[in-house]
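What you see is the complex with one protein chain gone and the rest in place.
Chain nomenclature is as follows: A, B, C and D, assigned in order of appearance, with residue numbering initiated at 1 for each chain independently.
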Amino acid sequence: MADFDLVLVLPATALAAFALLTLLFAPLFRGQGRALGGVGLLGIAVSAAATARLWPAAGAGARIATAGGMVRVDAFGLFFTLVLLAIGALTVVASFRFLEREQADHGEFYALVLLALAGMVVMVQTTHLLMVLVGLEVFSLALYVLTGLTRGRARSVESALKYFLLGAFSSGFFVYGLALLYGAAGSLDLVRIGAAAASDPSPMLWIGAGLVLVGLAFKIGVVPFHHWIPDVYQGAPTNVAAFMATATKTAAFAVLLRFLVGAFGPSHEAWAPLVTWLSILTMTVANLVALAQTNVKRLLAYSSVGHAGYLMIALVCRPEDGVRAILFYLVSYAFMTLGAFLCAAAVGRGDARSEPGYDLGSWAGLGWRRKGLGVAMSLFLFSLAGIPPTAGFLGKYVIFQSAMRSHEYLLAVVGVLNAVVAAGYYLRVVVAIWMREPETEEEPYPVPVSLAAVLVAAAAGVLVLGLVPGPLLDLLGRLAAGLV
Amino acid sequence: MEAIAFYVLAVLAVASAIVVIVHRNPVMSALALAVNLVTIAGFYLVLRAQFVALLQVIVYAGAILVLIVFVIMLLNLREELKARSPGTFQKWLGPILALVFAVVLGRAMLAHAAPSFPAPVPGFGTAAALGIDLFSRFYYPFEVVSLLLVVAMVGAVLLAKRRL
Amino acid sequence: MTVSDLVFDVIVSLVKIGAVIAVLFTVVSIMTWVERRLSGLIQFRWGPNRVGPLGLFQPIADGVKFLMKEEIVPAEAHKPAYVLAPAMALVPALCAFAVIPFGPTVEAFGRKVPFAIVDIDGGILFAFAASSLGVFAIITAGWASRNKYALMGGLRSSAQMISYELALALSVIGVLLVSGTLRPMAIVERQAGWFWNWNAFAGGWQILGFLVFMIAGFAETNRAPFDLPEAESELVAGYHTEYSSMKFAMFFMSEYINMTTSAAMAVTLFLGGWQLGFPVPFSGWPLWALQVAAFWAKVGALLLFFVWVRWTLPRFRYDHLMNLGWKGLFPLSLANVMLTAVLAALGWVRR
Amino acid sequence: MLKLIALIPLLPLLGVAVNGLWGARISRRAVGLVACGVVLASLLLSAGAVWELANLPPGERHTEVSIGTWLPLGEAAGVSRPLRIDWGFALDPISAVMILVVCGVGFLIHVYATGYMAHEEGFARFFTYMNLFVSMMLTLVLGSNLLVMFVGWEGVGLCSYLLIGFFYDRPFDERTGMSCADAGRKAFLTNRIGDFAFLIGVLYLATTFGTFGFREIAEAVAHGGHGGALLAGVGILLFIGACGKSAQIPLYVWLPDAMAGPTPVSALIHAATMVTAGVYMVTRMSALYAAAPAAMAVVAAVGAMTAIFAATMGVTATDIKKVLAYSTVSQLGYMFAAAGVGAYVAAMFHLMTHAFFKALLFLAAGSVIHGLAGEQDIRRMGGLREKMPATFRTFVVAALAIAGIVPLAGFFSKDEILWGAWASGNRGVWLVLATTAGVTAFYMWRLAFLVFYGKFRGDGHAWEHAHESPRSMTVPLIVLAALSVVGGWIGIPKVLTGSVDLNFFHRWLAPAVAGPGAHGAGEAAAHGAGTEVGLMALSLAIALAGIGLAFLVYRRKEGSADRLAVAFGPAYRTLRNLYWVDELYDAAVIRPFYALSRGFAAFDRIVVDGLVNAAGVGADITGQVVKLFQTGYVRNYALVFLAGAVAVLLYLASL
Partner (left out) sequence: MEPRLVLAVSAVLFTLGVLGVLLRRGAITILMSVELMLNAANLAFIAFSRQAGTAEGQIYVFFVMTLAAAEAAVGLAIVIALFRLKGTTDVDEVSLLKW
């Protein structure tokens, strides 16, 4: 344990420690989940502080391997850590009142969110696939449980089951892929795998890589591995769906970048066509199906699949453009998707059997009854649709730009076309919010302060990133180098 | 002698796996799985990975499978019904795809396999060899994997406990 | 390895296996008698005293009875599973004993011959692995009988298994920590010298581990006060309600064998195994004969303890059982591990 | 004040903030004051800035202000030139014209709207949107690079959508069951289709030239070295974007439906400003187009086609605002045709004069609608000149202006376009545009006659209630009428004034645009003044003929019918003869003409609209079908997963 340095692994460790603390306090605070949420928030803050402390060294370009090469501290990973922590913090705060309303105010919720975050942090801060596997499973298991958190609801439990079965199925593929990679490269270290790919790309290495890719594609929600997403996002408690939609994709993309662009970067020519077609398929299918949705959560779920497609465009671009585009897009995606889902959480009304509150119909005229909520949701939707000057527009712009620069014209055209289609369904929600007569007499729920604060923060993120993306883009430009 | 053991184990493993996925009664599936797990442990043993072989029996057969059987009995599950609605094309397409999958997988793997295993290095597969590696190079994942167990524990309680 | 080595190994192994099986079955038959006599003693009654002097031939009579009884297979039973279950009970029970050293390693015919069927590196784990398979027999029996009580018995058994195996395994960790090996023979060899060098005492300060091991061992073998899977007053006879004749006998025997294995494990791990516990001035075959005797004496004592407990303590209620397992033994065994680790780190245990 | 041009688009945002946040709590008067005030402030600031600009020597009339870096894309490796995009605003003669028009007409319409909307729900909301629109429009025209322009471009689209759907709860089109909200959505989506091409064009441009700045692009193009096909491709892509925004074939379908919005909105956005953004953009990129003749040809062809096509559809429309909407489409086609033949100055000129008279037409129409309590069908109007004299007079001015009667504004600008087409050798375009002029005069006066002359055809109750609009509405009408009269005088062609060059507009703008045809009007000398004057006279004659025809068909006939009822006797034969003439007209001209119009209308409704709708419905249906793959059965998901995995592995195995 000569090379063990607690400081270097503190971001994940702090999360785990505070998660355990939360669990410890859970019996003392039955029915007062918020107190535990506070503990969780503190944990995220400590972790963020630890990450920030590492930043100067890593920001200067140093890449520190620690813990037997299992942890890689570099700016890339730290950046992802910060994004994940931000998502986690927003989720935690937004959940305070939401869980009370859903009668699922268990302190364990916060512990699980923290543990999931810890898993994700582990996953993004490594170049060793074993750590990826462990991190992936930690957060996946936590999310299976969180999905079924409102266990009295048929939809919640159903989605948990589906998520679990398909998730386990896909991790079977993932693990098998690891076995093959180990067999072909003699190690699960991405550095070694990359070396093997460059020197001796045996068929088994490719098949192994393909299986790992499939496993990651599942988490990201790439068509045709996306089927779980709509069902699970719809069935899960909405705050969990928000967390899942953003954090999972972010963490999985970090790994995908290290894996494809990092380790398999030199054989870009080989896998680029595959990713191209997956991307096209993903965008097109998701956006077309989203057009046919009437449930807001489901619609957002398909939208998130579609965004995975846009993100994959940048994967085939030249790394110096593409990586930055992905990172920027992920950040803006996190803000707008989190915001949109949490708006849905603020509105959603449902019981054990049905959830009419997420039906587009019951959103009719919402804007006039809850003005702030309506404005916020519209902003997020506009951003998702890619209308300037929001973050969503810039994100898409940066992606298409990098596609053009890499001469990926097909992808750029399909991407922009899809953005046109997508505007159709986002707009339908806006139309419902502002331009339809309310269908029910029921007053919408008041928006609790904590949730409102989160929405304001997300909206601010969307706008700030749209108006002054400069600093972030500058920063991200420096992260693209040296993924493994 | 080892070759015979290999073939016997191979036949047993595949046969029991087929029973797992074919038998309509979940308990029988579970028992077949137990056989399968033990034969896999047998494989490990023949491959000189003794420690892992023992772990295999203890963890898989002794813990995981018992848990599964326990739940099957707790829920008093009956024989599975014949597939209905989504079954028609699933029944045909599934095996075909699986076959293609197996062929692709098998070709790549067999192409890579060496003609024979090298002689085992001294200490291969012993608890000591494993332990030294585990606690020198792999101690961090070892620690992190404990989080996995925490999550599983909390999750199981949260989802399955009758009253929270 | 020459051919003569191989032949020698095979012969010696066969001899050892034969001997162990013979001893085990003998122990079982003796134990059936002891158990009943002792319970009689405890309860102020005679117990079996008609067949032979002091009823000593009772086991033989029982054996004959088992053989003569009618084999009944319930009409609704799942036949293959029903028939297989008793065998599934007996085989792992016998297997587990294979790694237990019942005497030292001796020189014979110019070769080292250990007094254990096999002397392998992960022996302790092997014992656990084998004993953990035993539960499948109970579960299968309970399920295949298509009988509510039997099913309940199987269910309870698996729950009990899951709950107590953890504590059992953890309680052993302490021993492993101080011994630094998984090989039973090595563990025993470490406990040489005076009896206070045994692991349960100053040899490893594992008295807590020993207690937890014993309690969990009761539960693992479904002995009272943890005999819920077959609780007569609740479940008729639990998982073997529907069994009769030799099939029942096999369950019966496997229970006693398990008990013996448990005791032997406890002796090996905590009570010095075949070590005498005091120095003797001689060596050679008299010594190892004495050591084998010592081992069996210790096992016998623990078996008596098993019986004594059974007839002394009332059966646990199901929830109490779970509480004891999860909230009592599990933390205790964990504490034991940590305590041992601290002791080991401070250098207070004998290495 | 040149340093403050960034404030011009920002000031209206202040109004957005005030009215958006507190609009519901302050009085309507205050809302109106704020809304008009900020636009007025922008107008004054613009005027000041333009004044300063005008005082500079012609070659230096360009100023750029940046308020910070927006996107630093450049520092990445592998890019030859660093690429950074600023929040930059630029003022030059072209944008000067635009900001004056936007702020000026915008201000008038804001004032008008305080009266028009006085009794509507959502007063503050309306003005919030309006101010937002003005702000976005100003961003569009002031942006110094394509991306800032794109922000405005999308922003105005968004506002347009919000405002079209303003009466979201009202049905709009009974035939299709379309609500106002649907109309808004249609507008937005059609626009997005254009924007898609636009964005691709922008990306391509930026990738090729490594810059987004208009000046830099112009310089780079002038530098040469880029393939003509590339420039043509980019030009066409950008033009498709313009087609969406400026309602050209085939993306014009949204504009008639956009009339679902309140009338001031139609006046401001769908006549005077937003829809001209495409023309502005093409002019702005004149350097690019000048180097890409093929793209110019496309622009000219599409413009001319749209001009005639939309004009004929205006003939049969019965909704007062739809007539004007088609007219707008047609006039935009005019402008594009001008730009396409290189007469950018003429295009901008027409853009400006059109803003005056079309806004006026809409406002007048709004006044009529307001006076008739919401009636929009011209078949139920008539004789309103008695009830609404001010509206009537201003409408007539506007109708004359759009018909191109000398010396009103429309005459000069339209003529410059026609001359540009002729002079640049595009005789076909000229022919189409000249015909369009006649048709325009015809349907515009048809409208005038049907609405203001003759007898009222609605029910008596409505007639009783018909009234002139309040001062806040009529004053802007009068101002705009004045502008429609004099607006053209700053661009009087040199040929009419002899040695004195009164064509201020041309002198102002010509240096700012590029291309061979930029000096279209100035080339009069080359072709001979006689031709130009002759053509002018010809177009005037065509316009008069159109008006005359309208008079015959809609005025005389109606009047004759009246007289016929009174005096059935001696005059019978004459009348009958007259009727016979009418019949002849009917058979030989009117009927085929109407048939053609109806045909076009049907084509529009069924084919074009159908295609647009079909694309939407098609996507929707595809979605409905594809979503069935999401069966809800987890095993099916696993199967699809496996299929995907097999596909991936097969691909990788083939490596």
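Criterion: contacts are C-beta pairs under 8 Å (C-beta built on N, C-alpha and C of every residue); 3 or more make two chains touch, one makes a residue touch a chain.
The model shown is predicted, which means the values in this text are computed figures rather than measured ones.
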item	value
Displayed partners of the chain not shown (whole complex)	A, B, D
Identified contact with the non-displayed chain, of A:Tyr144, A:Phe225, A:Phe341 or A:Tyr425	A:Tyr144
Option touching the unshown chain, where A:Ala35, A:Val157 or A:Val413 are the choices	A:Val157
Contact set of subunit B toward the excluded chain (per top definition)	2-3, 6-7, 9-10, 13-14, 17-18, 20-21, 26, 29-30, 33, 36-37, 40, 43-44, 47-49, 51-52, 55-56, 59-60, 63-64, 67-68, 71-72, 74-75, 77, 80-81, 83-86, 90-91, 94-95, 98-99, 101-102, 105-106, 109-110, 113-118, 120-121, 124-125, 129-130, 132-134, 138, 141, 145, 148-149, 151-153, 155-160
Where the unshown chain meets subunit D, residue by residue	627-628, 630-635, 638-639, 642
Subunit A residues touching the omitted chain (full complex)	130, 133-134, 137, 141, 144-145, 148, 151-152, 154-155, 157-162, 164-165, 168-169, 171-173, 175-176, 178-180, 182-183, 186-188, 230-231, 234-235, 292
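The rule is short, and it goes like this: only the chains that are shown with their structure count from here on.
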item	value
Winner on C-beta contact pairs when A-D is weighed against B-C	A-D
Euclidean distance of C-alpha centroids - subunit B vs subunit C, Å	28
Residue numbers of subunit A (touch at least two other chains)	203, 206-207
Multi-partner residues of subunit B (at least 2 other chains)	104-105, 107-108
Contact graph of the chains (line, ring, star, complete, other)	other
Chain pairs in mutual contact under the definition given at the outset	A-B, A-D, B-C, B-D
Of subunit D, residues touching subunit A in the complex	68-73, 75-79, 147, 150-151, 154-155, 158, 161-162, 165, 168-169, 179-182, 184-185, 188-189, 192-193, 195-196, 199-200, 203-204, 206-207, 616, 619-620, 622-624, 626-627, 629-630, 632, 634, 636-638, 640-641, 643-645, 648-649, 651-653, 655
Residues of subunit B touching subunit A in the complex	104-105, 107-109, 111-112, 135-141, 144-145, 147-148, 150-152, 154-155, 157-159, 164
Of subunit A, residues touching subunit D in the complex	161-162, 165-166, 169-170, 173, 201, 203, 206-207, 209-211, 213-214, 217-218, 223-225, 227-228, 230-231, 270-271, 273-274, 278, 285, 288-293, 318, 320-321, 324, 382, 387-389, 393-394, 397-398, 400-401, 404-405, 412-413, 416-417, 419-421, 423-424, 427-428, 431, 434-437, 467-470, 473-474, 477, 480
